[in-house]
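In what follows, a structure is listed as structure tokens, so that the remarks can point back to it.
Here the complex is missing a single protein chain, while all its other protein chains stay put.
Right, subunit A next:
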Amino acid sequence: MTPTYMNIMLAFTISLLGMLTYRSHLVASLLCLEGMMMSLFIMATLTASNTHFPLANIMPIILLVFAACETAVGLALLISISNTYGLDYVHNLNLLQC
């Protein structure tokens, strides 16, 4: 495992930690989700290029397609939250009182 792979896996872990911790905005966690998808895309493309297996480039392309769908649904939820509460603060989401 070369140091570049180690850095990309570290970038994925940092994004994962950023997504799991909430501060005030909800869209910041969606950004960290996008970062996770991007690091997975980079790692899959590098693996496909370095093992000389170009057929494996299908996987990052399809990953990008489904990440785009997920982003769209996440942003739609954000917009509906923002329409109800004015901003996308996380402490506004208190309907489930437990």
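Please note the rule applied: a contact is a pair of C-beta atoms (placed from the backbone, for glycine too) under 8 Å apart; a residue touches a chain by one contact, two chains touch by 3 or more; residues count from 1.
The rule is short, and it goes like this: contacts and distances are computed from a predicted model.
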| item | value |
| --- | --- |
| Absent chain [UniProt protein name; select from "Coatomer subunit zeta", "Mitochondrial inner membrane protease subunit", "Eukaryotic translation initiation factor 5A" or "NADH-ubiquinone oxidoreductase chain 6"] | "NADH-ubiquinone oxidoreductase chain 6" |
| Interface with the unshown chain - residue positions in subunit A | 1-4, 6-8, 10-11, 14-15, 17-18, 21, 23, 25, 27-28, 30-32, 34-35, 38-39, 41-42, 45-46, 48-50, 52, 54-58, 60-62, 64-69, 71-73, 75-80, 82-83, 87-88 |
